[in-house]
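Following: one structure in structure tokens, then a few remarks.
Of the protein chains in this complex, all but one are displayed in their positions.
Order of writing sets the labels: A, B and C. Residues in every chain begin at 1.
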Amino acid sequence: MHPYLPVLIVLAVALVIGLVMSFLSAFFGPKVPSAVKQEVFECGVPELGSRERMSVRFYLTAILFILFDIETVFLYLWARTFKSLGWFGIVEIFVFVAILVAGYVYVLKRKALEWE
Amino acid sequence: MIELGFFYLFAVIALGAALGVILLKNPVAAAMLLVVTLCALAAEYVLLGAEFSAAIQVLVYAGAIVILFTFVIMLLNLGQEEVGQLMGVSKWALLFSLLTGAAIILIQRLSVGRLPEAALSTLGSDNVYEVGMALFTRYLWPFELASLLILLAVIASIVIAKKPTLPARDA
Amino acid sequence: MSSIIPIEHSLILAFLLFFIGAAGVLIRRNLITVLMSIELMLNSANLLFVAASRQVGNVDGQVMMSFVVVIAACEAAIGLAMVIAIFRRYGNIKTEFLRALRG
Partner (left out) sequence: MELPVLDETAVQIIATVVKFLVVLVAVLHIPPVMIWVERRAPALMQRRRGPNRVGFFRWRLWGLLQTLADAVKLIFKEESVPGSAYRGFFHLAPLIGLIPTLLFVSSIPFGPGIEIGGWKISLSVIELDIGALFILAVTGIGVYGVTLAGWASNGKFSLLGSLRASAQMISYEIPLGLSLIPLVLIYGSLNLQQLIYAQSVVWKWGIFLSPISFFIFLICMFAETNRAPFDLSEGESELVAGFHTEYGSAKFALFFLSEYVAMFALSCLCSVLFFGGWQIPFVSHALLVSLLGVNLAALVGVATLLLKAAFFMWLYVWVRWTLPRFRYDQLMNLGWKFLLPLGLANICVTALVLAVMGA
């Protein structure tokens, strides 16, 4: 058996069962719609909507996330081959990490990660 | 044979989702379909025996890059109404690209049998280890340069995104 | 295990993906969707690398594929930063508003 076949099986079974579970209320629950019930919750005040723009810091966080996500993947690759590469691999990965840490320091210096 | 069936299944999923990416008006829906395309392609990589490629595809591509897209869409709060329709040239562009695609597939079909035979036995079972060894020995310099590239991209994107731009000229 | 899939199938899939991506770049006016279409095109290149790696029997193609992912990440980061900057300046991200470089 292909080792990834269970992934597909789990995905399919979970999808079916999840769909059934998420529509349980649609079958069993009462249905009494009203205009107020359809409003978005806003602590009781009249609805204002969500048309406002969010802070750019979320974007900067996501950028940093990509940077370190890639680094993490390559670090896994290195960790897996560590025993064969030895000191050569250590030097190599230290250079790699050092370059990325430079980016990290730059981000800190630009205060891109300061919240509030 | 079963592998081929799965290959077709995921190919259809990937292509359908990719069509959705370029045709849907809602950008968040497009981003989600992009995730579907990427995951279907990751499944193709698994079928092609490239475990690590599938992992990096889901981890970095679907898990990080598309998150960035989603965040930007939410930050700019692009609802349905701000999304551009297809451009005026849409039908022509569509026809043109479909024709070109068909032509290339035709050319490619004609070349069947002239490609080199697949060398199947040389790929081992420990894919992550092999990719790691290749990356850290033969591709040493590209690897270090890649980190430099990421560094530059981070600096550039922070400079561009954080810099207060001039007020808009009369549009 | 995965010996059955001939490379022609991967090639066709990659071509189709590339053209869907190219069509997206041509027909959409929304900058973010254009960027996503570029991601589709990069992915078709990735698929070709992986399929070729399978065909020639070494992992060089897969290493290249991981470099392409790095490049895609950089491209997305910078592209989206520019989208944000453009949005700040024009209040809009439709491509036809970007005429500053046109004479």
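The rule we apply is simple: a residue touches a chain if its C-beta (ideal position, glycine included) is under 8 Å from a C-beta of that chain, and two chains touch if they have at least 3 such contacts.
Given the structure is predicted, the values throughout are model-derived calculations rather than measurements.
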Output for the hidden chain's shown neighbours is A, B
What chain A residues would touch the chain not displayed? 1, 3-7, 9-11, 13-15, 17-19, 21-26, 28-33, 37-43, 48-50, 52, 54, 58, 61-62, 64-65, 68-69, 72-73, 75-76, 79-80, 82-83, 86-87, 90, 93-94, 97, 101, 104, 108, 113-116
So that we can see where the missing chain sits, which residues of chain B does it touch? 26, 28-29, 32, 35, 39, 51-52, 55, 58-59, 62-64, 67, 70-71, 74, 126, 128
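What we mean here is this: only the chains that are shown with their structure count from here on.
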Larger contact count among A-C and B-C belongs to B-C
Mind checking the centre-to-centre distance between chain A and chain B? Centres are C-alpha means, answer in whole Å. 18
Mind checking the centre-to-centre distance between chain A and chain C? Centres are C-alpha means, answer in whole Å. 21
Distance between the CA centroids of chain B and chain C (whole Å) is 5
On chain A, where are the residues touching two or more other chains? 2, 56, 59, 63, 66, 70, 73-74
Going through chain C residue by residue, note those that touch at least 2 other chains and give them in order. 1, 66, 69-70, 73, 76-77, 80-81, 84
Which residues, counting only chain A, touch chain C once they are in their complex? 2, 56, 59, 63, 66, 70, 73-74
Okay, in this complex, where on chain A does chain B touch? 2, 4, 50-56, 58-60, 62-67, 69-71, 73-74, 76-78, 80-81, 84-85, 88-89, 92, 95-96, 99-100, 102-103, 106-107, 110, 112
Which residues, counting only chain C, touch chain B once they are in their complex? 1-13, 15-17, 19-24, 26-30, 32-33, 35-37, 39-40, 43, 46-47, 50-51, 53-60, 62-63, 65-67, 69-74, 76-78, 80-85, 87-95, 97
